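Everything on this sheet refers to the single structure shown next.
The complex appears here minus one protein chain, its other protein chains still in place.
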Amino acid sequence: MKDTPIVILNFKTYLESTGERALELASICQDVADETGVNMAVAPQHMDLHRVSEAVEIQVLAQHIDPVDAGGHTGSVLAECARDSGADGTLINHSEKRMQLADIEWVVSRMRELEMMSVVCTNNVMTTAAAAALGPDFVAVEPPELIGSGIPVSKAEPEVITGSVDAVKKVNPEVSVLCGAGISTGDDMKAAVDLGAEGVLLASGIILADSPRDALLDLVSKV
Amino acid sequence: MKDTPIVILNFKTYLESTGERALELASICQDVADETGVNMAVAPQHMDLHRVSEAVEIQVLAQHIDPVDAGGHTGSVLAECARDSGADGTLINHSEKRMQLADIEWVVSRMRELEMMSVVCTNNVMTTAAAAALGPDFVAVEPPELIGSGIPVSKAEPEVITGSVDAVKKVNPEVSVLCGAGISTGDDMKAAVDLGAEGVLLASGIILADSPRDALLDLVSKV
Amino acid sequence: MKDTPIVILNFKTYLESTGERALELASICQDVADETGVNMAVAPQHMDLHRVSEAVEIQVLAQHIDPVDAGGHTGSVLAECARDSGADGTLINHSEKRMQLADIEWVVSRMRELEMMSVVCTNNVMTTAAAAALGPDFVAVEPPELIGSGIPVSKAEPEVITGSVDAVKKVNPEVSVLCGAGISTGDDMKAAVDLGAEGVLLASGIILADSPRDALLDLVSKV
Partner (left out) sequence: MKDTPIVILNFKTYLESTGERALELASICQDVADETGVNMAVAPQHMDLHRVSEAVEIQVLAQHIDPVDAGGHTGSVLAECARDSGADGTLINHSEKRMQLADIEWVVSRMRELEMMSVVCTNNVMTTAAAAALGPDFVAVEPPELIGSGIPVSKAEPEVITGSVDAVKKVNPEVSVLCGAGISTGDDMKAAVDLGAEGVLLASGIILADSPRDALLDLVSKV
């Protein structure tokens, strides 16, 4: 599960990664994983998750899971339903879906119980350290101002990555650090890995590329 | 679409209506609709929606749609994704997923643009009148204290139904009123229809019944 | 209470309207009300409200009240506490503090019970109609994209004002319509009143003016 470096592609809610196009994109990720041997995972929208998980072998993550037990929670994403639908884990606390601290802890613990993968997103070194204390599989640090900017965190704010790696090592060395925000090229990813990251979380740089396949192949070309 | 009386079964996040069991339950609803001619719709969890919509002919509703356009909205439910997944419409503002007024308006308008059905849930006569002003297809009034109680609103608070019907007639007579909360038997539903409701929204009374099929057949037996 | 036209100055969280400067600004509003006879009200921050209410005779509104009864609600704004602190009413559902529909209804009803003034903010004609159905004293429509823009709604989107006035007349003619967003000059306010508004809700155009006193005198000079 934690075969690193890992590339996690967050499909967000782009039309370019919705419905049939989600299936195509997931299939491209599968191909690139097969061709290059790099560990890849995809995080499609809730309603696309089941058919994506049926279509590919690589890991499929939910974009969010709600901190609720089965019962009367209309509109919520239930962990058991995610698992039944083929999810291998979930993103938690993405900057576009921020969660309360107590709820992050709840979902991380639930994922552990269900033997599913947890990737907690954070926005700076301090919140990365806090998230690491909860014991998820991964923490993915993304300075919000760089998300979707095309400016890679590994160049613009390398100290966020190294600071996160150091902080996590101190708080809970079993947690792996990923980074995101502005990552799209092989150079960006190599820089991230050189700074201590064990992978990347990315979205628009690949999804909106002229050729997502070429963009992915470039991304993983230097690691 | 507005063939009434309509029975909308909200699957919520019960394990009894998750995954394979969501498919079974939807199939039962299909059978009952076919056998009795009553218009039925189901609202499965997000991750179950696509396969449920592939399996049945009756209308399938999302439990919630977020007020967002396509783009960077990780974890949100995009209207276009719901439509691509086979949703014919959505519940909006369920008491377990309350929304801001501006967001309810956004989703009702978006459903209208996409020619999808909108069912706004409300909690009393005043909010029913407010919701009707937004012009959805249906308003479903459910006194929160009766939800999941087994005490039918049509008996415990008939004035909520008649008051809602009157208020909606005044504000926007094209909107149809449904009622929910505690409804489970044929007598409950008949009472609701007699009070002016054009259908019911229900959940646990059917989902947790020993035989959902028998419960549904009883529910629609007197209309 | 509903002596119109009314000018409501929302202090927001500007430093220019915090603490001692809130007192000064409220005092200026009092002076302008005294000099011109125009009905004015101020909405200071929660923590400034008590001393502002002690210092002026004009109406003082809370910026927000939470939908809670007395009890265990740490951090919430209790209606009774607002009243004890000297508030004559409250803004509800400001675009910077959007509320759920059910909660708006709760607070409007609570204000009615406590004989306090309610001003529900809305973002377009549809939500204005919905808010009017709840029976507040005022609905203040503010297209969000114009808030703080310096572009007056009365010029940029006059149809929002006339449409709101028409819609409210139909749903509940006892509700008065205010407008906001970009209003700062006498011409803006006159245009708003000519379009049917019974007053204005404004903030930065006055608070950040070189001379708030002069700006206010200009604002009310043509009505």
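For reference, chains read A, B and C in written order, and residue numbers begin at 1 within each chain.
One rule holds in what follows: a residue touches a chain if its C-beta (ideal position, glycine included) is under 8 Å from a C-beta of that chain, and two chains touch if they have at least 3 such contacts.
No experiment lies behind these values; they were computed from the predicted model shown.
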### Message
Can you list the shown chains that the omitted chain is in contact with?
### Response
A, C
## Note on the structure
Touching the hidden chain, out of C:129, C:147 or C:215, is C:147
### Task
Taking the full complex into account, find the residue in A:4, A:30 or A:109 that is in contact with the omitted chain.
A:109
### Contacts of subunit C with the absent chain, listed as residue ranges
10, 12-15, 18-20, 43, 45-51, 62-64, 68, 70-78, 80-82, 84-85, 87, 91, 94-97, 147-148, 203-204
### Query
For subunit A, which residues touch the unseen chain?
93, 95, 98-105, 109, 122-124, 126-127, 129-135, 167, 171
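The definition used in the following text is that only the chains that are shown with their structure count from here on.
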### Message
Fitting on CA atoms only, what is the rotation between the copies subunit A and subunit B? Please report it in degrees, nearest 5.
### Response
180
### Query
Could the interface between the copies subunit B and subunit C be described as same, meaning over half of its residue numbers are common to both, or is it different?
same
### Message
Once every inter-chain C-beta contact is counted, which two chains account for the most?
### Response
A-B
### Query
Where the CA atoms of subunit A average out and where those of subunit C average out, how many Å apart are those spots?
43
### Summary
CA centroids of subunit B and subunit C: separation to the nearest Å works out as 36
